[in-house]
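Yeah, one chain of the complex is gone here, protein chain that is, but the others are all in their spots.
Think of it as A and B in the order they're written, each chain with its own count starting at 1.
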Amino acid sequence: MSAPDATPKRASHRLAETAHQNDSARVKAGMRAFISDFGPTAAIFMEACVHCGQCAEACQFYVETGDPRYTPIHKIEPFKQAYEREAGPFALLFRALGLAPRVTLEELNQWQDLLYDSCNMCGRCSLICPMGIDIADLVEKARHGMFEAGLVPPDYLGAIAEKERSTGSPFEITQEHFRQTLLEIGKKYGVEMHVDEEKADVVPTVSSIDIKMFPASMAAMARVLNHIGVSWSFRTDGFDADNVSLVAGDRKGQRAVTEAIVAAAIHCKAKTLIMPECGHSYTEMRWEAANSVGKRLPFRVLHISEYLAECISDGSLKVNRVSQSCTFNDPCQISRRSGASAAPRAVLSALGADLREMPDGGDMNWCCGGGGGVALIGRAQALRDKAFQIKMRQVEATGADTVYVSCSGCRQTLEHGGKKFQWNKTVGSLLELVSDNLATIERVLP
Amino acid sequence: MPERMLGEELALHKISRRKLLKFATAMAASLALHPSMAAAIAENLAKARRQSVIWISGQECTGCLETITRSASPTLESLIFDFISLDYQSVLMAAAGEAADRTLREAAAANKGNYLLAIDGSLSIKDGGVYSMTGGRSDLQILREFAGNAKAILAIGTCAAYGGIPKAAPNPTGAAGIEDVIGDKPIVNIPGCPPIPEVLTGVLVNFLSFGRLPDLDEQKRPLAYFGTTIHDQCYRRPFYDQGKFAKSFDDEGARQGWCLFELGCKGPITQNACASLKWNGGTSFPIQSGHGCLGCAEPDFWDKGSFYTSLAGGQGPGWKDIAIASGAGLAAGTAAAIAARRSRSAIDQSIEHERKTKSGTET
Partner (left out) sequence: MTLLDFARGPALYWSVLILIGGLVWRLSGVLFLPFQRNLATPRGGGIEPVYGAISTIFSRMLPHREFWHRTAVGGMLGYAFHIGLLVIVVGGAAHVAVIKSATGLSWTPLPKGIIALVSGMTFTVLIIVLIRRLMHPVLRLLSNFDDYASLVLTIFPVLTGILLAGETFGSFGLLLAIHILSVTALMIWLPFGKLAHTVFVFFGRGALGANFARKGAAK
């Protein structure tokens, strides 16, 4: 699906909130997207809310600002309004009695910062709700309508989502460019790279943030896979797992990125697809990809931390012990939303690290504030900074000087936040920690 | 008829003045009047002339007459009753046929403007009242003819007061209470099925003593007798307050005399003096005998559902009705879901179509 070596196209006018589309067309497009998301589960969730307000108490944005507008269930109000008007059991009755007003573009506009700037889709609210409403899931759905109405924040979430859709990569990195980058990284870090092989049991993917900011993590991935000794290969026709489209609400782009990765993995008959240190990319491939492409995936999808834990467990990955005290910042999408919080702990345990758990950590961890696309919204910086205060307090409470992460979103957020607030903590990648501490294995060659 | 004063009549029967005073004191209490009124009552009774009472009947069972005239032994009350001049009463009088009719017209003419008109039984209004006729005329006609010259009207029994049993659904004869027909005369409702005889006595004594009817409530009932509910005077009230209820007519609670609320007693919403005055000269009343109050002194008591459904319950729907309502709900919900599915699949199809035709191109 990615255009080979194409010159980057200009961002679509739909993302730029211009007047090129008239209001009624935009609202209509938004409503279409809303309606296509109304299934029994979403409906049950919207019917069940009793306005108890407890969800606010779980949300980092409300807790640190005290602004009631950041109450999670309040964020999906237009989505719920559309449901009651268009698909609810009493839709006809409410419409006839004038009790279900149309959603206007003005209203969607007012909700833009609630659905994007102030929500990481981290899912804490989904855990606190006494009615069992998965609010984070509803936000993800509501973003579909916002996107179609041209209301994804253009600077710069909207812009890079558009690039991803039209070029296959949010930073317009072409296949050829990626291939060259990988080979250069291989040379620079002295690690054997496998790229675009016809057959590979394991296909790793990367996050665009890694390509831009943490190239060493790609070297680490290669080094670790070489150590484990499986047949593996990067695929330049399906590498960028970031799926910014997902967090932007662009289902077309979301599907396009996913289809490319699935096709690439199927092409080389992969048994395992590895998702990089990233949050929503795992959520997409692990839980939504099969539905996006319309069929069960013929390969396993594992987060890199899960794969590392698995290989440590079966003995194919051996690590040296590091006597280091640290804490671990669980990525929301991997731990809480996917149930994979044991894996990084198994890895840290194998490394002999003295892990000091954060208060309110693990599955209940507070989001660092950067996830779900919020880090990609320029104007949300101040809000993110407020949310970040919680993270700093959590880490302080452990007394550890080093925080390990398994998501480059967290990594970037913690590093930037650390610089801004003169925080003297070291932030490290779990993958890189493993890669830096591989033990020698005596391998009997076949 | 010799025009003796009541006091003279009593003396002839060897009823002393002292006894009259005692009676007057009892009546003052019964009428909820101040004890100081006893002397006035005694004085006025002694000087009273025999009051003409004309008693006509509508659709009645004669129970009201039975209760009032049936007494185990002559009582002072019955003597008082004897000293009204019951100038017309179709059951008690000896005359019949045209002679009876004549008696009625003559008595009314002779006491024009002064007689009390007592009525038991309900009026049939439908079809000109053909369902209740006496001597070729409807009782409705008879009432209208004689109400005009009466001093006041006594509606005796629930039927006369409110329509009673003949008015029960579907009310084929168009039964109605007196007050539905007569609007321009003072009316006293003395409801009950039948009413307590002492209540009639009290009304008459009041009328004889003071020349007017006793204080009435908004349903035209004597306040003194109908001012409280059975519940308020019931001797089983402590059991109600403690939550001790008989669950069936022969369980331990029933044997212990516990409250009959759960067996359908309508005491809390029925105003009458049964719980205090009781029946048969204060012998007993329905609750004391172990059966809940039927509410027989209240309008439409026959049409308020089962006597055995407690006031806490009502006429909720049966399982069949609930099944039908569920079916209707299911149909409405399914219809709504189908409508939602239609609009969603139309949208899904158009999105899919767009995806296929616009793949690889912008918007």
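Criterion: a residue touches a chain if its C-beta (ideal position, glycine included) is under 8 Å from a C-beta of that chain, and two chains touch if they have at least 3 such contacts.
For clarity, every value in this text was computed on a predicted model and none was experimentally measured.
Annotation: of A:Arg32, A:His74 or A:His194, A:His74 touches the absent chain (contact as defined above). Looking at B:Ser57, B:Thr158, B:Thr173 or B:Thr229, the residue that reaches the missing chain in the full complex is B:Thr229.
Within the full complex, the residue among B:Leu92, B:Val130 or B:Leu330 touching the omitted chain is B:Leu330.
Across A:Asp23, A:Glu57 or A:Asp237, the residue that sits in touch with the chain not pictured is A:Glu57.
Residues touching the missing chain, restricted to subunit A, are 38-41, 43-45, 47-54, 56-58, 62-63, 66, 68-69, 71, 73-74, 87-90, 126-134, 286-291, 294-297, 300-301, 335-341, 360, 363-364 (touch as defined at the top). Within the entire complex, the positions of subunit B that touch the omitted partner chain are 229, 231, 241-243, 245, 247, 261-262, 268-269, 299-300, 304-305, 309-317, 321-322, 325-326, 328-330, 332-334, 336-338, 340-341, 344-345.
Convention: only the chains that are shown with their structure count from here on.
With centres taken as mean Cα positions, subunit B sits 78 Å from subunit A. Residues of subunit A touching subunit B in their complex: 9, 12, 14, 32, 35-36, 38, 86-92, 166, 252. Across the complex, subunit B meets subunit A through its residues 332-333, 336-337, 339-340, 343-344, 347-348, 350-351, 355, 362-363.
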